[in-house]
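Heads up, the thing below is written out as structure tokens.
One protein chain omitted, others in place.
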Amino acid sequence: MQSNPQLNANGELRHLLSIEGLPRDVLGSILDTAASFVGVTEREVKKVPILRGKSVFNLFFEPSTRTRTTFEIAAKRLSADVINLNIAVSSQTKGESLLDTVANLSAMQADLFVVRHGSSGAPYLIAQHVKPHEHVINAGDGRHAHPTQGLLDLYTIRHYKQDFSRLSVAIVGDVLHSRVARSLIHGLTTLGTPEVRVIGPQTLLPTGVESLGVRVFHDMREGLRGVDVVVMLRLQSERMRGALLPSAQEFFKHYGLTAEKLALAKPDAIVMHPGPMNRGVEIDSSVADGPHSVILPQVTFGIAVRMAVMSMVAGN
Amino acid sequence: MSVLPEAEQLCARLLAELKPLVGPNSAMIGLYTGGVWLAERLHAGLALTEPLGTMDIAFYRDDFHKQGLARDPKRTQIPFPVEGRDLLLVDDVLYTGRTVRAAMNELFDYGRPARISLVVLADRGGRELPICAQHCGAKVEVPADTRLRLRRGDDGKLKLELERAE
Partner (left out) sequence: MKILIRNGRVIDPASGRDAIGEVAIADGRICEALPGKPERVIDAKGLVVAPGLIDLSARLREPGFEYKATLESEMDAAVAGGVTSLACPPDTDPPLDEPGLVDMLRRRAKVLTRARVYPVGALTVQLAGERLTEMAELAEAGCVAFSQANAPLSDSQVLWRALQYAATFGFPVWLRAEDHWLARGGVAHDGDVATRLGLPGIPAFAETIALGTLLELVRATGTRVHLCRLSSAGAVEMIREAKAEGLPVSCDVGVHYVHLSDMDLGYYDSHCRLTPPLRSQRDRDALSGGLADGTIDCLCSDHTPVDEDQKQLPFAEAEPGATGLELLLPLTLKWGAQRELPLAETLRRITSEPARILGVQSGRFAPGAPADVVIFDPQAPFKVAAATLRSQGKNTPFLGYELEGRVRFTLVAGNPVFEQA
């Protein structure tokens, strides 16, 4: 059986592959370090020299502009050199294997790989094969994990609510396919959040989801009652074609966040969304743009969190 | 091993030395953690117009690739414009000079000061870079395998202490 590949022999972060398996103090350390980087993002010269001379390769096997851009900005603010590789992989074409691609980049003196891949577990495979001085950051693998998103969500919650030990958090929508949801759930439970709820139709909740430490609700009104944080997940149009849902309209009626449903949560509840939003499908515009929404600050925090993660792994 | 000087006395001496030298264009920045404690005392005693700045040099160290990122870096807060200022950079102990080099690099990312004067409580020698303190409480000789640190008691009193280096 393999040992936790994220941590080195001293229990320090060598790669960031998943929030699951990160000790509580490492998690806290990442959030604290991110707080220091927020300061950097707010000043005139938004750069620090930590990763000067280092090469960060953005290896995106799944297309993504937003995540890739935030990683690029974060790396550049650490003074690293950034190289972007968008590798469109079709299941029919047998091109270079994943490990061959990584080996070639390694030969080009890469220091840090930021990897997004459609298959769960791909970053683990890469991490098992990189050289000792190379580091891997998972930017999203299949439906398994998106740890930097989970971390920025945790940072956002900590920023507005401070104390996890009293919170009730509801995650709404397509949990089955969501790596964001899984990462956030692990983070919340590790930090001692007493009540983590998932809300969605049975077709969109994975088997045995309770084993992750959450309470399941199929009725959104019941599930939102008294919560401090509402996290809306993106619904992809493919779900309608896969016999998981009949239509976006019916989904919005029962699981879309409207002002009326939000009123059931605490009066100072915050609304989060990993983006990009489908207005009118999972969230109403009035809520997305309203006073409870912290969706835009999430994006700013995302850069600081990624700066923190890259600095921490690159130093170990 | 020689006896360590009294931090409180050195602090008072520095205060007396700096008082005639500060003016409306002066501002002070303390380096975490010992430098901030010292700076808080000096700042209060000098009645400077601008609030105290605090700085963590974690992101500018030259040994990042050996030591990694320090656990829980603090947040650098400089609540005044650096441009054109007469800055007093305050640290507890001056040793190799690398901390001050990092601090100056960081400072210049905030703006271009008119001048920087380094204020330290103790100078233990062992410089590895061409850096010197304009205002120094005392020169102290300590063994190479020790760490000289400033401590603050619960009563707020400052004290110099010697630790075995890891």
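Some observations on this one:
Just so it is clear, A and B label the chains in written order, and each chain counts residues from 1 on its own.
Basically, a residue touches a chain if its C-beta (ideal position, glycine included) is under 8 Å from a C-beta of that chain, and two chains touch if they have at least 3 such contacts.
Given the structure is predicted, the values throughout are model-derived calculations rather than measurements.
In the full complex, the chain left out of view touches A. The residue from A:116, A:144, A:158 or A:292 that touches the chain not shown here is A:144.
Among the residues A:75, A:151, A:184 or A:209, only A:209 touches the chain that is left out of the figure. Of the candidate positions A:14, A:77 or A:117, contact with the unshown chain belongs to A:117. Considering A:45, A:99, A:259 or A:296, the position touching the chain not shown turns out to be A:99 (whole complex).
Contact residues of subunit A toward the unshown chain are 1-2, 4-5, 20, 97-99, 117, 119-122, 124-125, 141-145, 179, 182, 206-209, 211-212.
Rule of thumb we're sticking to: only the chains that are shown with their structure count from here on.
Separating the CA-averaged centres of subunit A and subunit B is a span of 39 Å.
Considering their complex, residues 56, 58-60, 64-65, 67-69, 71-77, 105-106, 109-111 of subunit B touch subunit A. Taken in their complex, subunit A has these residues touching subunit B: 12, 29, 32-33, 35-36, 38-40, 43-45, 47-50, 311-312, 314-316.
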